[in-house]
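Just passing along the structure, written as structure tokens.
One protein chain is absent from this view; the other protein chains keep their places.
And then subunit A:
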Amino acid sequence: MSRTNVKQNLDARRVTQELFTLTYGAFVAQILNDYEHVDEVNKQLDKIGYNIGVRLIDDFLARNPNVGRCHDLRETADVLAKQGFKTYLGISPSITNWSPAGDEFSLLLDGNPLTEFVELPEGQGQKLSYNQMICGAIRGALEMVQLEVECRFVQDQLKGDNATELRVKFLKKLEDALPVGED
């Protein structure tokens, strides 16, 4: 196969970032319309992310056959930030703020494609966790490799903070892979 052919195949597997950003925006706007309470919206976004993460991990492992089992959380964090985020969102967050016990770390998101044109509405809207989908996706993906984690945003540039910081906390290793519902 010629070089151009390979390149074309790769190109066909990508879409414009703006299309993705605006599509997510349309989706969030619709959910905001459907629910009265912002907490409910955050929950929905988390659920959506979880569903995506559960399926995303298969794609990730299929594309990266060289990624083996991670031996500790530091390794997991490395793969997550340098390969996971890079492949699917095109950004490489930096890993910081390890807890002394080594079971919790932060990802600093630099230039998040999801929030490109976003401004949170006044009032209730300020409580919206716009990026919650990412948390759900991480939780879902790691659950499929038997790691239960808790994931939340502690700082958000949309809310006027200086950085967007995502905190990931390791809870436990799952012994049995439970079948996952469609929900």
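The rule is short, and it goes like this: contacts are C-beta pairs under 8 Å (C-beta built on N, C-alpha and C of every residue); 3 or more make two chains touch, one makes a residue touch a chain; residues count from 1.
The criterion applied here is as follows: contacts and distances are computed from a predicted model.
Undergrad: Under which of the names "UDENN FLCN/SMCR8-type domain-containing protein", "Trafficking protein particle complex subunit 5", "Pyruvate dehydrogenase E1 component subunit alpha" or "tRNA (adenine(58)-N(1))-methyltransferase" is the non-displayed chain listed in UniProt?
TA: "Trafficking protein particle complex subunit 5"
Undergrad: Considering the complete complex, identify which of A:55, A:82 or A:152 is in touch with the unshown chain.
TA: A:55
Undergrad: Quick one: which of A:23, A:64, A:99 or A:146 touches the chain that's been left out?
TA: Result: among the candidates, A:23 touches the missing chain.
Undergrad: Of the residues in subunit A, which ones touch the absent chain?
TA: 11-20, 22-27, 29-31, 34, 44, 48, 51-52, 55-56, 59, 87-90, 113, 117-120, 122, 126, 157-160
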